[in-house]
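Just one protein chain is left out here, and the rest sit where they should.
The block that comes next holds chain A.
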Amino acid sequence: MTLDADTILSVRDLKTWFVTRRMTAKAVDGVTFDLKRGDTLAVVGESGSGKSVTSLSIMGLLSRPGAIAGGSILFRDRQERVHDLAAFGPKEFRKIRGREIAMIFQEPMTSLNPLYTAGDQIGEMIALHEPVSRSEARSRTLEMLRLVEIPDAASRLDDYPHQMSGGMRQRVMIAMALACGPSLLIADEPTTALDVTIQAQILDLLRRLQKQFGMSILFITHNLGVVAEIAHNVVVMYGGRVVEQAPVNDLFAHQRHPYTKGLLACTPNAARDISPDGERQALYSIPGSVPPITALPPGCAFEPRCKFALKACREAPPPLVSAGVGFSRCIRSAEL
């Protein structure tokens, strides 16, 4: 298990399958990527592309029948020890979760327990990982609330989740996640449920906190606009596989996979989509839909929806090849 000194997480050929008597769903099938210390890696894809299952595999939160069927997840902890999370049992995961790797979720509305105040829930996290007195936990909690820029933090300490807005709850979630000082934060669509203005504030906050704590972030999203805001590197997933991987600037400058091209074209752009005389352009959408993970085509998973498809695409799954500064799983990547 070797890991470059500046790499904190290395997912190698990860296979997470849901095996039942009737079928096997290969939700994640041979995913490989590296996350450098202090960087943000965005994992992009539609629903069902396997991005969330990848993050759950890293956290050991898969529920049956999902299980890791192969590959490794190398993680470097604060003591510079390298662990293979793919081989971890529930006990070992408990030591890593929160302390080393924390996770925030999409639904800030329901990710907090309605019966406890914001201060209670952050305090629980602090008390969980280190022995502190009540008053110490409370002052640390207040500190955390100020850190995540909750206005008038002292009076918000005793508020219940239902008294807070979505953005504020997500800030509380972030404070809970950071309470134990993790070195890796997995953010599973943390801004999807929020207004655009709030979304921008949360992204700003995450960027600032990342700098302050030297945290690495694995950012799961389907929103390329968010990717442009926060990511250093991007992994695009489709049908349980990585289809393109590149540094963020290169990806936006030049997409080496038809799916990434399509995704980008689908992003609404106010300036482009409406002309000065009020004429609206039809928003582009990729034809067809994501194939069910149990019935992927034998060749390239994207082939049925791809306008660049050749006969060869149908025959065998294309390998991940070097393309520009990144990688692409397309046999025509050089032409694109």
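Heads up, the rule we're going with is that a contact is a pair of C-beta atoms (placed from the backbone, for glycine too) under 8 Å apart; a residue touches a chain by one contact, two chains touch by 3 or more; residues count from 1.
Keep in mind that, in the parts below, contacts and distances are computed from a predicted model.
**Student:** Just go with whichever of "ABC transporter permease", "FAD-dependent oxidoreductase", "ATPase" or "ATP synthase gamma chain" UniProt uses as the name of the absent chain.
**Tutor:** Matching the unshown chain against "ABC transporter permease", "FAD-dependent oxidoreductase", "ATPase" or "ATP synthase gamma chain" yields "ABC transporter permease".
**Student:** Out of A:G89, A:P114 or A:G278, point to the residue that touches the absent chain in the complete complex.
**Tutor:** Of the listed residues, the one touching the omitted chain is A:P114.
**Student:** Consider the whole complex, including the chain that is not shown, and state which of A:F88, A:Y160, A:Y284 or A:F308 touches that chain.
**Tutor:** A:Y160
**Student:** I'm checking contacts with the chain that's been left out. Which of A:L9, A:A86 or A:M176 qualifies?
**Tutor:** Checking each option in A:L9, A:A86 or A:M176, the one touching the absent chain turns out to be A:M176.
**Student:** Quick one: which of A:R78, A:H129, A:R208 or A:R314 touches the chain that's been left out?
**Tutor:** Of the candidates A:R78, A:H129, A:R208 or A:R314, A:H129 is in touch with the missing chain.
**Student:** Would you write out the residues of chain A that touch the absent chain, in ascending order?
**Tutor:** Per the touch rule, chain A residues meeting the hidden chain are 59, 61, 63-64, 94-99, 102-107, 109-116, 124-125, 128-129, 160, 162, 173, 176-177, 180, 186.
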